[in-house]
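What you see is the complex with one protein chain gone and the rest in place.
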Amino acid sequence: MKKKPENFSPLREKLHEIIFEAETPEGKLFDIVLLVMIFLSIVIVMIETIPGISPDFKQILFVAEWVITLFFTIEYILRLYCVYSPVKYAKSLFGIIDLISILPSYLVFFFPGAHSLMIVRGLRLLRVFRIFKLDNFLHQGNMIMSALKASQPKISIFMFFILLVVCIFGSVMYLVEHNVNEGFDSIPRAIYWCIVTITTVGYGDISPVTSFGQFIASLIMITGYAVIAVPTGIVTSALIQQPQESLYANTITCPECNLEGHDKNAKHCRECGAKL
Amino acid sequence: MKKKPENFSPLREKLHEIIFEAETPEGKLFDIVLLVMIFLSIVIVMIETIPGISPDFKQILFVAEWVITLFFTIEYILRLYCVYSPVKYAKSLFGIIDLISILPSYLVFFFPGAHSLMIVRGLRLLRVFRIFKLDNFLHQGNMIMSALKASQPKISIFMFFILLVVCIFGSVMYLVEHNVNEGFDSIPRAIYWCIVTITTVGYGDISPVTSFGQFIASLIMITGYAVIAVPTGIVTSALIQQPQESLYANTITCPECNLEGHDKNAKHCRECGAKL
Amino acid sequence: MKKKPENFSPLREKLHEIIFEAETPEGKLFDIVLLVMIFLSIVIVMIETIPGISPDFKQILFVAEWVITLFFTIEYILRLYCVYSPVKYAKSLFGIIDLISILPSYLVFFFPGAHSLMIVRGLRLLRVFRIFKLDNFLHQGNMIMSALKASQPKISIFMFFILLVVCIFGSVMYLVEHNVNEGFDSIPRAIYWCIVTITTVGYGDISPVTSFGQFIASLIMITGYAVIAVPTGIVTSALIQQPQESLYANTITCPECNLEGHDKNAKHCRECGAKL
Partner (left out) sequence: MKKKPENFSPLREKLHEIIFEAETPEGKLFDIVLLVMIFLSIVIVMIETIPGISPDFKQILFVAEWVITLFFTIEYILRLYCVYSPVKYAKSLFGIIDLISILPSYLVFFFPGAHSLMIVRGLRLLRVFRIFKLDNFLHQGNMIMSALKASQPKISIFMFFILLVVCIFGSVMYLVEHNVNEGFDSIPRAIYWCIVTITTVGYGDISPVTSFGQFIASLIMITGYAVIAVPTGIVTSALIQQPQESLYANTITCPECNLEGHDKNAKHCRECGAKL
């Protein structure tokens, strides 16, 4: 918790309590309204793109969207106003997310497509963990992140080889198929097909038609089958080798017989019965 | 085993034995007839939907279905009648499954489509484990369930991120493709495509046609390739870290304080220090 | 090694050596000829089915096939003749494989299609492990088999639940889609689609067209994504928990200090230096 600066008016204090804390009833209410707004704004962006909605309904969505955007803008300004250290907040992860979730609405005046980027508001939902005190979830997320970070060098080098493999296989397939199959009309497209295949996605928008092409495709698939094991193995071993929160042993040594590794809540030595 | 109530007629007693126990020959016969009926009723529901079956055959299926439904209804009433505690049974998992497996046939008078919901009768097949004393299978199932339960927080937070990722990637693909590709005609549809891709299902009913779209699709696939490792790693590590036959605890109870779960080679109680 | 019966002529002895052993030059030659024949017969069966091969070539293949079949038939009779215990051989795994690899050629007189079943001759290739003394490979295969056997109860119950899930999801999809999508024209077909989806194969020959159908399909895919982890986790934990061939410890106890767990080829106790 950052220290409160001295010249801090009661209004800012009150606002800080409502916006940043979730202990008081007003704070809780504010947080819930916020979550509903975020969720609504995401749904609106999605619905707007569905073809065949009536112009009237579109008008309503348009208004609703701007109401929410204004709410978010005011909220962002108030956060900057009532936070103890505005610069720190603006540079924090949540500060940046808050900013980029209001920018797309204004960018739409310059780039018509920017509008759909409003979906990044979804990131604001991350706040839900803080609001509902889902610390356990955050802790679990950190464990996944640290396992991924630990396996990152292995994954990187593996990805590097996969990229080499798809480039080489893609070029070979281009040579084999491009005369008879318009799906393989360039090497980049053949590489795209190769990625589709080796990841076992397999759209089928492009697929080999010659016997030899199908033979090579089979090789690629079997390669993919074998190598899908590698990232899984890497992440699994990282997750398993993560230090567990030592459930079975505490660090107390028996004062009589010096035995270590007692049960977490043991009060007596399990060897000699001495008090720990 | 629940206690038998005092005012319990010999008929109810006999029925209870036949319907709920599988030790007597009559009980075994009843159970086997029941399983055959369940299996038949599922097959009938499936066959009925196949287009091009003759009206005569349909008529036979219709009659067979109602015979089975009546049998199930009578069975349900008898179960309620002869069970020691009807309320407990009606609220138990098997009681609810028994009820919802007869409801769809009657609901068909109100909602024509409800009929196909009869497939939930398949859940009654779970009874097979009880009847054939497949305790070992149930135990294995419990081990899987407990591993899944242990990995549930990690899986949940992972799914939350995956949802964010597919929403963002879906929106980007909508921006890139929706002008030239009618498959990406709305963000929800683009998100559907993104889920199809990241889970490596890859129907190909919707697939990118622009070069840039195919480039982003490649990114999504490689992401999917890397992240498929995460739930696997989570579940695998949960399964491996499941307590094997309790390595850390013996079955001795402290004679003084009745504490259980002592270390395997403990000689003194870890709570009160008494000799074990 | 089975005991040689007493009344065993030198001819049968010689044949036994050639056919069943691979130590002598004749035995080795016989085995290599056999492998080539098996391989050729498989290739012939495959090539025969390719449309557009000339009648002349087909004639050659036909003759070649019958030559091989006759060779296999004679070989089978000789094996029965020169083996120490014909009944034991005929009932053994290799004996059965040898028999069913010659049957299809003769069955073709009764069932025209049976011919293609000749592909089961591929199983004879298993002999390659015996011939080339690939014991290590067989040992590795046994390790995989025993891991699969150990995980079989868990896999079975998991598959049972998956079947229930695909039946229920399939029925729901049938209800949602069958009016507008001829791909979902019956529940069995909807279940087929559901299996295609949950295993992440995703042909795309059948795919949902309604928004609600695509929503449910997304749920199924995410389910499939999570559950693909389960069999992997089961098999991986079975493979990891397999007893390794104790590399680090032998079972000798030090005669002086009774220390156990010495290195495999230790000659002196690592604690007190006494001779083991």
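Think of it as A, B and C in the order they're written, each chain with its own count starting at 1.
Please note the rule applied: a residue touches a chain if its C-beta (ideal position, glycine included) is under 8 Å from a C-beta of that chain, and two chains touch if they have at least 3 such contacts.
The structure presented is a predicted model; accordingly, all values stated were derived computationally and were not measured.
Which listed residue (C:L34, C:V83, C:A147 or C:A226) would be found touching the missing chain in the intact complex?
C:A147
Please identify which residue in A:V43, A:I60 or A:I222 touches the non-displayed chain.
Of the candidates A:V43, A:I60 or A:I222, A:I222 is in touch with the missing chain.
If the missing chain were put back, which residues of chain C would it touch?
42, 45-46, 49-51, 113, 116-117, 119-120, 122-123, 125, 136-138, 140-141, 143-144, 147-148, 155, 159, 162, 188-189, 191-192, 195-196, 199-205, 228, 231-232, 234-236, 238-240, 244, 248, 262-263, 265-275
Considering the whole complex, not just the chains shown, which residues of chain A touch the missing one?
The missing chain touches chain A at positions 153-154, 156-158, 161, 164, 167-168, 170-171, 174-175, 178, 185-188, 191, 197, 200-204, 207, 211, 214-215, 217-218, 221-222, 224-226, 228-230, 232-234, 236-237, 240-241.
Applying the definition given at the start, please give the residues of chain B touching the unseen chain.
Residues of chain B in contact with the hidden chain: 200-204, 232, 236.
Here is the rule we go by: only the chains that are shown with their structure count from here on.
Where the centres are mean C-alpha positions, what is the separation of chain A from chain C, in Å?
Once rounded, the distance between the two centres reads 41 Å.
Tell me, which residues of chain B touch at least two other chains?
In chain B, the residues touching two or more other chains are 188, 191, 200-204, 228, 232, 234, 236, 240.
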